[in-house]
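In what follows, a structure is listed as structure tokens, so that the remarks can point back to it.
Note that this is a trimmed complex: some chains were dropped, and none of the rest were shifted.
Read from first to last, the chains carry the letters A and B; within each, the first residue is number 1.
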Amino acid sequence: MTISDTLAKLDIQLPPAPTPVGSYVAATTSGNTVYTSGMLPIVDGALCCAGKIPGDVSVECGQTAARLAVLNGLAAIEAEIGSLDNIEKIIRINVFVNSSAGFFDQAAIANGASNTLVEIFGDAGKHTRCAVGMAELPLNTPVELDIIAEIK
Amino acid sequence: MTISDTLAKLDIQLPPAPTPVGSYVAATTSGNTVYTSGMLPIVDGALCCAGKIPGDVSVECGQTAARLAVLNGLAAIEAEIGSLDNIEKIIRINVFVNSSAGFFDQAAIANGASNTLVEIFGDAGKHTRCAVGMAELPLNTPVELDIIAEIK
């Protein structure tokens, strides 16, 4: 089963690849490693929600935001390497969580991204990760994350 | 002298490798690079201490926490690649310090990890690092850090 098949089965439609304005790119390849920029949970050009978790954005919405951000990252990788079937495995995600004071469950938010990767790639989606709590994030996004993956 | 010999000489006993529950892993290998997840200063299943440095946790305890976290990372790498003697060198650590307002000595905390790596690996333990101050961290850990290393 191809990743396209899996996405269809999961009823996941990848968003259009993000196109950064300026001096940086959404994804780049070095050897057989592909890196994405920090991805935000942007849907149709706007953040799905904004603010700190859980003060402004619930844990559940934060998990959805992490899932949306990881799908944007996969769209960037697809645009960079041609097909998600060329991914050998996911190496790393760094999950930056916009955290209200006293919020210690960054792992729960990161699971929104991690679980999505395993749904799509199976064992090849099992990755290392850092999940940390940020003071502020661009555009007041609740989550920013980047992906590093190995290419076949 | 093997790394096992060095650990014995330093009276360091590596903890059991951490076993993340869920969709991610403690360490993964890509080519001759091994990456760990963000490691916490967990000893016998519990954080060694919790809170912000220096408000809740002293600088000295923070340094110990960084040392414990790096040992957990090395345990994860050993489980992934079989033996720490297979490490060619340590490439990078990212040290996330749970920082009280006005605390600017994240480097002192990171030294708890950096010095441990050089004690164990000698010149091969000299690495690049980022040390930064976080708003919050998972479980209210005082320190989280990840390791990237080159394999022989």
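By definition in this document, a residue touches a chain if its C-beta (ideal position, glycine included) is under 8 Å from a C-beta of that chain, and two chains touch if they have at least 3 such contacts.
Note that the coordinates shown come from a computational prediction; the quantities given were computed from them, not determined experimentally.
Taken as a whole, the complex in this structure file is built from 3 copies of one protein sequence, with 2 shown in place.
One rule holds for everything that comes next: only the chains that are shown with their structure count from here on.
Fitting chain A to chain B on Cα positions gives a rotation angle of 120°, stated in steps of 5. On the chain A side of its complex with chain B, the touching residues are 31-33, 89, 91-92, 99, 101-107, 110-111, 114-115, 117-118, 125-135, 148, 150.
Listed in rising order, the residues of chain B touching chain A in the complex are 22-28, 30-31, 35-38, 94, 96, 134-140, 144, 146.
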